[in-house]
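Have a look at the structure below, then the notes.
Only one protein chain is missing; all other protein chains are in place.
Labels run A, B and C following the written order; every chain starts at residue 1.
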Amino acid sequence: MPDGGNMKTTQMTMIQALRSAMDVMLERDNNVVLFGQDVGYFGGVFRCTEGLQKKYGKSRVFDSPISEGGIIGAAVGMGAYGLRPVVEIQFADYVYPGIDQIVSEAARLRFRSVNDFTCPMTMRMPCGGGIYGGQTHSQSPEAMFTQVCGIRTVMPSNPYDAKGLLIACIENDDPVIFLEPKRLYNGPFDGHHDKPVVPWSKHPKGEVPEGYYTVPLESAAIVRPGSEVTVIAYGTMVYVSQAAAEESGVDAEIIDLRSIWPLDLDTLVESVKKTGRCVIVHEATRTSGFGAELMALVQENCFYHLEAPIERVTGWDTPYPHAQEWDYFPVPARVATALKKTLQG
Amino acid sequence: MPDGGNMKTTQMTMIQALRSAMDVMLERDNNVVLFGQDVGYFGGVFRCTEGLQKKYGKSRVFDSPISEGGIIGAAVGMGAYGLRPVVEIQFADYVYPGIDQIVSEAARLRFRSVNDFTCPMTMRMPCGGGIYGGQTHSQSPEAMFTQVCGIRTVMPSNPYDAKGLLIACIENDDPVIFLEPKRLYNGPFDGHHDKPVVPWSKHPKGEVPEGYYTVPLESAAIVRPGSEVTVIAYGTMVYVSQAAAEESGVDAEIIDLRSIWPLDLDTLVESVKKTGRCVIVHEATRTSGFGAELMALVQENCFYHLEAPIERVTGWDTPYPHAQEWDYFPVPARVATALKKTLQG
Amino acid sequence: MTAASPAREPLRLHVPEPTGRPGCETDFSYLHLSAAGSKRKPPINEVPAKTIDLAFALIRVLDDTGQAVGPWDPKVDAAFLKRGMRAMLKTRAFDARMLVAQRQKKTSFYMQCLGEEAIATAHWMALTPGDMCFPTYRQQGLLLANDEVPMVEMMCQLFSNRRDPMKGRQLPVMYSYKKHGFFSVSGNLATQVIQAVGWAMASAIKNDTKVASAWIGDGATAESDFHTALTFAHVYRAPVIINVVNNQWAISTFQAIAGGEGTTFAARGVGCGIASLRVDGNDFLAVYAASKWALERARSNHGPTLIEWVTYRAGAHSTSDDPTKYRPDNDAARFPLGDPVARLKQHMVALGIWSDAEHEALKKQVEGEVAAAQKEAESHGTLADGHVHPASEMFEDVYKDMPAHLKRQRAELGIG
Partner (left out) sequence: MTAASPAREPLRLHVPEPTGRPGCETDFSYLHLSAAGSKRKPPINEVPAKTIDLAFALIRVLDDTGQAVGPWDPKVDAAFLKRGMRAMLKTRAFDARMLVAQRQKKTSFYMQCLGEEAIATAHWMALTPGDMCFPTYRQQGLLLANDEVPMVEMMCQLFSNRRDPMKGRQLPVMYSYKKHGFFSVSGNLATQVIQAVGWAMASAIKNDTKVASAWIGDGATAESDFHTALTFAHVYRAPVIINVVNNQWAISTFQAIAGGEGTTFAARGVGCGIASLRVDGNDFLAVYAASKWALERARSNHGPTLIEWVTYRAGAHSTSDDPTKYRPDNDAARFPLGDPVARLKQHMVALGIWSDAEHEALKKQVEGEVAAAQKEAESHGTLADGHVHPASEMFEDVYKDMPAHLKRQRAELGIG
């Protein structure tokens, strides 16, 4: 039942959906192991692994030393042995000490050894801003990963996708970076920080099958069909873009990438060919952000259909500030401006 | 004499020019110190620092443990103290264990401390392929650095620029990544590996002033004026593009970026507005390579002048292979194909 | 190769556990304490490998009756002790107030150092002007021991208001005070330790006299920069002290998860060729004496010292944490090294230079100072009321001079 279509469902937050995905996979495949900082006894600082050590034992779910390089390096070795490690990096901002093991090792092991060794592993990490976390709890480093040949980068935007994609990633034989937009853990946040928080229980995608199902990789979702302009977004920006479309009255077609790289190019190209206009939205800093690659792909594939310059709405090229968070964060008003601008172009 | 215009000149290879730059700066500013793997007694695996320890003593020029993180981290501390460290990473392929100190520390120290502490430092590293170095001696990681707010990324393509840019970088108060295309160390290589090596002594830019001069940062050079298409390149690809222009007969305007980021946008925009066409060439892998950002900038700034899709000629999205080096390397024929294609667009 | 050996027990993964958990009291015998006064004090030029005994022992001065005993007794005068007591009480009062301020949403986040006050304050008293500390987020004692650092300014940082010297860019507690020998706090663990070593190398390169003092928690020693710091400090004999604050916990994980089981963090230093001491971090006099020894050693070209300070994180990790989820409630009270304030007070009372009344009066006094500072700081606003530095501050200081692309982005935000 790969799409979970007929399964019993429950209301879940994104945290519960992620936990459920790991629970399902720990149950199904005893090569799956979970570890990371504070994920064992305590269940993770965001509580994503709560209860799993108790259920599956300390050799399957355990705390690790505070060493991102060690966590990822050990997982590479476990993968080479034949396990499917799922590791948590406490915040994506802290992944850098583990970058060498990702870039130089995990990503190339299959290639360099001609399939002699592989390392199927999933590296979960909360990303993105919106929680007054300052520069060390707010970053969106996805672009860096997309340049690394041999790994996949995935980011869900709702509980249903989060569970289905995480299961697909754990089952996938390539190393995967699984980015969790932490501002979405408890509800679909649309960038209006001054409005009351909406919980997942109010959202259709908060209805999640209890058992095993997958959401396929390399497949984008059109979350709002539209005719005037294509918006390419992922993570929290999906909701910001939806709010912007509503508030601006622009009939935008909004695409949630879900798989950032490798991606579902066909869906993007088809949409832009239809609308003739494109706005790309991400939280990460602009220069050499993944928006640059998206823009390149769109112009390479849709040049003769474009009626206006592609626009980027992104975080600024500065470290993520603490007090000025809402000046930094791409809020609906900024996306709306870009939507209107592209229509005039 | 900032441009070295009236100075006595000598023929230098790029290695000699780099050494001369460091020699000049060690002499002028006793806060300049040099260290890295094998750079002290031996003078570096590419011999760029040969003789400098003998001349300036072991406290100014010294060997370091094999730890890129340690080298860069120690340099951050030295910078905070008030020195101007110039460090060598033996190959750019080995910079990843030092990425955290670059991204999380060096790049943000000024910002996060509101100028209380800064770290002026230059990180030299040989990059690029063409020497049968395989995946660990051939990489071009510039795109990763360009996404990091607060650092500069620079790459010279000839001895004259190498010296003038390196001096400018050492004097600059921001942390700088200084990438040295190792295939250019001994001569301008145009991608024809089967032709005899041309030495720098045969090239006008091999004539280098002996003393102090700088080549300004954020300034690109038009190395071949042309009218039909703009080629944006840097490092070894400057010569490959020149060969492609000659071999294809396309009247390309070839721009050598020199400063990769922050860059000289005006020169690019002016040229593309004139030619209406653009080809971007780099050795690095394609996806999320710096070509993506260049393409984004060109389409954002020249959309209404573009007559054909911008083309990218790059390394493939695979680890850098050993035996298939010349299938991977962007050779003149591939650039020529892109030039012709863009003219037909 | 040898043939597979006869059947044996299968392998199993060892995952260390603390002896106590919620509902089950901790057995603190794992700490391996030594009696106060029982450990030798080597000369400052001691050979690193010879400090192995001190790396596995515990250097203590104050005994259970409050007497200062043994070779490490720094023999300081009453005025000094009173200054030390003031520094600790001020730190504790500051923390208590700011914890409340966080609950009132005046600041977005806070981290206290409850139970660890002796370490930073006594260490600070041993430093010399010009020395540079590279702290973590839990060394506010290095600032609060120093009455020249205005508490109002520190609070403005915590409130992210218009007077925040960090201009709202940094999370609360991420201070930077170059002129007070306090390096900019990084949110990334361990990174500053190798930087401290580099700073110390620079001091040596310039034939200066200044020493660097690096700080790291037990948990963070697992990060790679701890290793690079030890390596570089040893190789170049850098004038640096590497302070490992072993407060038994790293958020929810016990110090054994960081590698404390069956060895000590001090022992790592000896292995790397660095003189190393394991010291009672709740003993104000031991902290002062060990810091002095290491500073003297560094300043005399004898190289680095690693000091493991054994203490206990009596509060939550941060305002985002709830320790009752992972450790016994009464752990801090049962910690065998006691409370640093109580222990110094006992000593001062035993010496006849202090009384309950004086203690209460000093407490009141510093609480008053903290309250007054808070009142003034709040008059400049808080994050909650939006009196923060303007958005344009985001674009400054990314580079020394603002490049064209940041000017364009600032304009795009409508503040060009």
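The rule we apply is simple: a contact is a pair of C-beta atoms (placed from the backbone, for glycine too) under 8 Å apart; a residue touches a chain by one contact, two chains touch by 3 or more.
No experiment lies behind these values; they were computed from the predicted model shown.
Novice: Under the definition given at the start, what are the shown partners of the omitted chain?
Specialist: A, B, C
Novice: Among C:S176, C:T228, C:T311 or C:Q409, single out the residue that touches the unshown chain.
Specialist: Per the contact definition at the top, the residue touching the missing chain is C:T228.
Novice: One chain is left out of this view; which of C:L81, C:M125, C:M151 or C:A294 touches it in the full complex?
Specialist: Among C:L81, C:M125, C:M151 or C:A294, only C:M125 touches the chain that is not shown.
Novice: In the full complex, which of C:L11, C:A79 or C:A357 touches the chain missing from this view?
Specialist: Within the whole complex, the residue contacting the unshown chain is C:L11.
Novice: Of C:R138, C:R237 or C:H347, which one is in contact with the hidden chain?
Specialist: In the complete complex, the chain left out is touched by residue C:R237.
Novice: Residues on chain B that touch the omitted chain in the whole complex?
Specialist: 37-38, 40-42, 45, 58-59, 62-70, 93-94, 96-97, 132-137, 286-287, 316-319, 321-324, 327-328
Novice: Considering the whole complex, not just the chains shown, which residues of chain A touch the missing one?
Specialist: 33, 59-60, 64-65, 67, 69-70, 73-83, 85, 97, 100-101, 104-105, 109-118, 149-150, 152, 172-174, 218, 262, 265
Novice: List the residues of chain C that touch the chain left out of this view.
Specialist: 1-5, 8-16, 47-49, 52, 55-56, 124-130, 146, 201, 203-205, 207-210, 222, 224-228, 231, 234-237, 239, 256-259, 261-263, 267-273, 292, 299-301, 303
As a convention for this text, only the chains that are shown with their structure count from here on.
Novice: Taking each chain's centre as the mean of its C-alpha atoms, give the chain farthest from chain C.
Specialist: B
Novice: Report the inter-chain centroid distance for chain A and chain B in whole angstrom, where each centroid is the mean of the CA atoms.
Specialist: 33
Novice: Can you give the whole-Å distance between the Cα centres of chain A and chain C?
Specialist: A distance of 36 Å separates the two centres.
Novice: At what distance in angstrom does the C-alpha mean of chain C lie from that of chain B?
Specialist: 41
Novice: What parts of chain B, by residue number, touch at least two of the other chains?
Specialist: If we look for residues of chain B contacting two or more partner chains, we find 69, 97, 100, 104, 111-112, 149-150.
Novice: For chain C, jot down the residues that touch at least 2 other chains.
Specialist: As it turns out, chain C has residues touching two or more other chains at 167, 169-170, 174, 186, 188, 224-225, 398, 405.
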